[in-house]
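Structure provided below as structure tokens; questions to follow.
Note that this complex is displayed minus one protein chain, with the remaining chains in position.
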Amino acid sequence: MPEEKREIVIPSQFLGDVKKNKAGHGTFIENGKIYSARLGILSKREGEEYINVTPLKGRYDPIEGDFVIGIVEEASASSWLVDINAPYPALLHVNEVPWDVEFGETEKYLNHGDSIMAKISQVDVAKKIQITLKDRNLYKIKGGHIIEFEPSIYRRIMGKKYSMIELIQKYTRCRIFVGKNGRVWIDGDAEGIEKVLQAIYKIEREAISFGLTNRIEELLKKDAKDVR
Amino acid sequence: MPVISSIKREYLSKLAEHGKRADGRKFDEFRKIEIETGVASRAEGSARVKIGNTQVIAGVKMDVGEPYPDATDCGVLTTAAELIPMASPDFEAGPPREDAIELARVVDRGVRESEVVELEKLCITAGEKVWVIFVDIHILDYDGNLFDAASLAALAALFTTKVPAKRFELGEDYPLPLRDPPVSCTFVKYNGVVVADPSLDEEEIAEARLTVATDKNEDIRAMQKGLSGSLTREEIKKVIKSSVDNGKEIRKILYKSIGK
Partner (left out) sequence: MKSKSDVKLIDGHGKRIDGRMPHDLRKIKIEAGILHRAEGSCYLEWGGNKVLAAVYGPREAVPKHTQNPLRAIVNARYNMAAFSVEDRKRPGPDRRSREISKVISEALEKVILTDKFPRASIDVNIEVLDAEAGTRCAGLTAAGVALADAGIPMKDIPVACAAGKIEGHVVLDLGKEEDNFGDADLPVAISPRTGEILLMQMDGHLTLKEFDEALDLAIKGCHIVSDIQKKAIMSKYESVLEVE
């Protein structure tokens, strides 16, 4: 299996012809030619029709079905405004939470500064975003720590078939919930949390390099606890 | 306007209970300080200061003008600070907000009250013409502790300033007459602990803030308390001691950057 080449492309870079390929994510078409719209990594494999550019940077673009970590900004009579680390805030309606909330009693359940694991339930054309807590494993978060990371490296933190995130969980024995929106919740003992943070910062810095999984494992192994 | 999650707040507080800070620093430890002078060639003096990721640039411009009526044989010194929108997603363009004004006034007082600049030597014609010094501070990147970064940048800029006498046909250019500088150190209190050089997160959860400027003789030259929380006498004493200790180190870095 030939070593996967990682080519960095920049906006306006020519990638291919509409006659031979299809324009995927992060690209645009002009006069029958496909160009990169983003600073990112080119994904153009032999035999594959689609040309995609995976962005290296950029704010989180909410998509229906994404699991995210939100921080409540304010409570209104029948809804909450939630910061989801995106260009737009999200609305959480009282009908979308597992509790029976009376009109005007929203503050009893969620307040400014509270953190929640939520799911994007709707994104309309004007990018008005709605989220829900009505799904398994969605709730108000307690304890632990939350940090933000570059949303574009979400896939790197998860790894192929979750290999990276499982590696981190194995060595640190922490519970970790990675939001697609560039926020991650970590719970465990102080040492474990610190190790997870170091791993995530390293992945952020070296996201495009090769052999990252091995280097992360080495980092985690250093004074690691017993691995189960 | 991102809200700080109460989870992060609690995590930082818990760490504090165990004598730790989120970035691994000791309670009285400053982040890495970098000072670069001569960064704006059209200024009479300039400096760029980094404390951790916080970045500030200060430029000194001089002009000839009228003295203040109550100090007719002294030069004039004014300080302005701009929280330009580049430095934080929360800063907007427009007239200066309270924080910018407080920042400028604290830095200005620190420079003026300490009499770092020998204004009495900047008189040209008593009652009519004196040297006017403008110190303009631009915050470029806000990651906590603007007070110290801004003060340090102002000092480094002043210490590399040449009075532009030639341009005004008043003789040859000469270094701005200055005395030994006081150095400011800022601390915040949260969850019962007091830490030096607050990071952005620490500032967000701070209950009280105290800036102390000390000189080379370990005397106090300026103080400013901010925010609505309180400080005990004991805490204030500790802050003063830490200011003196950190001040010594910061003064060394400052002198090195200006070639002393």
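Read from first to last, the chains carry the letters A and B; within each, the first residue is number 1.
Criterion: a contact is a pair of C-beta atoms (placed from the backbone, for glycine too) under 8 Å apart; a residue touches a chain by one contact, two chains touch by 3 or more.
The model shown is predicted, which means the values in this text are computed figures rather than measured ones.
Participant: Consider the whole complex, including the chain that is not shown, and state which of A:55, A:70 or A:188 touches that chain.
Facilitator: Per the contact definition at the top, the residue touching the missing chain is A:55.
Participant: With the full complex in mind, choose from B:138, B:189 or B:209 the residue touching the hidden chain.
Facilitator: Spelled out, the listed residue whose C-beta touches the missing chain is B:138.
Participant: Among B:7, B:35 or B:60, exactly one should touch the missing chain; which is it?
Facilitator: B:60
Participant: So that we can see where the missing chain sits, which residues of chain B does it touch?
Facilitator: 39-43, 46, 53, 55, 57, 59-61, 63, 80, 82, 84-89, 93, 134, 136, 138, 140-143
Participant: Write the list of chain A residues that the hidden chain touches.
Facilitator: 6, 8, 10-12, 26, 28, 30, 35, 37-40, 55-59, 61, 87-89, 125-127, 152, 205-211
Keep this in mind: only the chains that are shown with their structure count from here on.
Participant: How many angstrom lie between the CA centroids of chain A and chain B, rounded to a whole number?
Facilitator: 38
Participant: Per the contact definition, I'd like the list of chain B residues that touch chain A in the complex.
Facilitator: 1-11, 15, 18, 20
Participant: Can you name the residues of chain A that touch chain B in the complex?
Facilitator: Residues of chain A touching chain B: 71-73, 83, 85, 112-115, 141-147, 185, 190, 193.
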